[in-house]
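With one protein chain withheld, the remaining protein chains of the complex are depicted in position.
In order of appearance the chains are A and B, and numbering begins at 1 in each one.
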Amino acid sequence: MVSSVAIKTEPLVVNIGPQHPSTHGVFRMRVHLDGEVITDAEMVVGYLHRSMEKLAEERTWTQNIPFTDRMDYLAAMTGNLSYCIAVEKLAGIEVPERAQYLRVIFAELQRIASHAMANGTFVNDCGAWQTPLFYMFREREKILDLFEMACGARLTLNYMRIGGVAFEPPDEFWPQLQALIDELPARIDEYDRLLLDNEILVMRSRHVGMLSAEMAINSSVSGPILRGSGVAWDIRKANPYCVYDRMDFDIPVGNIGDCYDRFVVRMEEVRQSLRIIKQALVQLPAGSHTANIPLNLIPPAGEVYSAIESPKGELGFYLVSEGGPTPFRWHVRAPSLINLSPLREMVVGQSIPDAIVTLGSIDINVGEIDR
Amino acid sequence: MVIAFWTLAALTLGSAVMIVLTRNLLHALLCLILSFVGMAGVFITLSADFVAVVQVLVYAGAIAVLMLFAIMLSPRSGRDNAANMLQLPALVLCGLFAAGVTFTVIETDWREASRGSFDTTAEAIGQALLSPFVLPFEIASVLLVVAMVGAIVLVREDS
Partner (left out) sequence: MLLSSWWDVRDLGNAVSGLVDALQDAGVPNGVIYSIAALLGCLGIIAFVGATAVINIWVERRLIGRIQVRKGPNRLGPFGLLQPVADAIKLIQKEALQPKSADGVVYSLPPILIFIPAILAFAVVPFGDKMVLADLNVGVLYLLALGSTTAVLIFMAGYASNNKYALLGSMRVIAMLISYEIPSVLALLGVVTFAGTMSLSGVVDFQDTYWSWLIFFQPLAFLIFLLGTTAELNRTPADIAEAESEIIAGFHIEYSGMKFGLFYAVELVNAMGLSAVIAVLFLGGWWTFGVEKVIPGWILFIGKIYAVYFLLIWFRGTLPRFRMDQLMAFAWKFLLPLGLINVLVSAFEVLLWTEYDISAGVILPASVVVNFALAAVLIVGWSKLMMKPFTDVRRRPHLFNEINVPLPGEATPEPAG
């Protein structure tokens, strides 16, 4: 064969971002190209750093709850929930049953909304001109309407409180929730029919962004990425919190760990969330929606790490208290940041469109990465 | 008819001269495309509609693109169309060639053969290519296939 010495291609360094055409936020990936093939990739984060962890050290434990809304702004309920559970563990607070069930219902609703956004933008990255995104946004809009009914906000919810939830949902909430649950399975089946067997989608995402189970476990990724690689690990089953140990649901697990598997895992998780909500509605007891905690909460000195399963993965809080009204150390284990650790392995050897699709399938949220 | 011919001739020759005179190799290529289109126009004035359209399709469409890729893949320094030492010998050679052609043109007896009316050119060419001239036609297609296979083999990586 003729050697290609006559045609020299020099490696090209290209920036993907920070102004990303795909809606993932201000994230930057520096990619070394050899022709069309990526040889190396490094990520540059920090464009959205708001020094939340430092600011939290100067505010009381309850005042820090709105910070958790703004980290993963697409899944504010689970952010709130993780923080409140961590503080309750630290302070030894008992949460009433009704509040636990309400927490579960709202967390699962948030999971559905977040996955709708994640899958919609994933198909958008594959090039489908926002049509599936708009379809999935119908459901998200209805869920956000429910949130607005319950706590007055759509995005930065600030609904969970230490010891329960902030407000009892109004009477109009329950029929509307029931209507949503009744109509959602048909919608999910519609998305299944439209998207899951679409040949172009399969061709764009099969064998793209492969992550083996071993690599996934070694990189400590969590959430749909881990499950897409074949590892059936879900914190709701492994270390149950709230009342998840009373719920019966399945963990969807992918086959080979590519982008398509993560996509179908998220779709299936929406179905499982629906199952959980139905069971929670049936089991919902009467009672108070919050434990009465003092306005100025002072947990005993100590440290705690507690994690929950947020839509993006394992969202954990490491809190250190010195016995004062404000935390001494307030650290977040952000799933999006940890999930980006195997990015280089997933992306090297592919072309740029594949890298974009891979990034879309990891479902990062830059607010969480940078805090 | 006469206006058309002289306009097209001016276009073709003008762009051909620009090919040689312009500094930038890519501008030269664009002038070449223009001269191809002018040639197609001249073919139309001769009622050879099929050849004119094929001229645009093959030359201005495919061969120009081939040359574009060739220029793009060559190093930047080799893309200068500037003056060099070969200009004077080239001019002399062209002058001799032009003299030879002019002499031949003037001395030839351009009697127009009585041809009457002819079929539509596409049909006539098709009949000609598949009956009297079928062997050159087939050899040309085999040659093209060989060239294509050869190009693919040359570029294929060892894997």
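By our rule, a contact is a pair of C-beta atoms (placed from the backbone, for glycine too) under 8 Å apart; a residue touches a chain by one contact, two chains touch by 3 or more.
The model shown is predicted, which means the values in this text are computed figures rather than measured ones.
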Omitted-chain contact residue, chosen from A:Gln176, A:Ser220, A:Thr326 or A:Ser351: A:Ser351
Hidden-chain contact residue, picked from the options A:Val243, A:Ile256, A:Leu281 or A:Val304: A:Ile256
Selected residue (touches chain absent from view) among A:Arg50, A:Arg206 or A:Arg246: A:Arg206
Residues belonging to chain B that touch the chain removed from view: 24, 26-27, 30, 33, 49-50, 53-54, 56-57, 60-62, 64-65, 68-69, 72, 120-122
Chain A residues touching the omitted chain (full complex): 14-16, 21-22, 36, 123-131, 134-135, 138, 196-204, 206-207, 213-214, 217, 227, 230-234, 237-238, 248, 250-256, 260-261, 264-265, 268, 351-354, 356
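Here is the rule we use: only the chains that are shown with their structure count from here on.
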Intercentroid distance (Cα basis), chain B paired with chain A, Å: 62
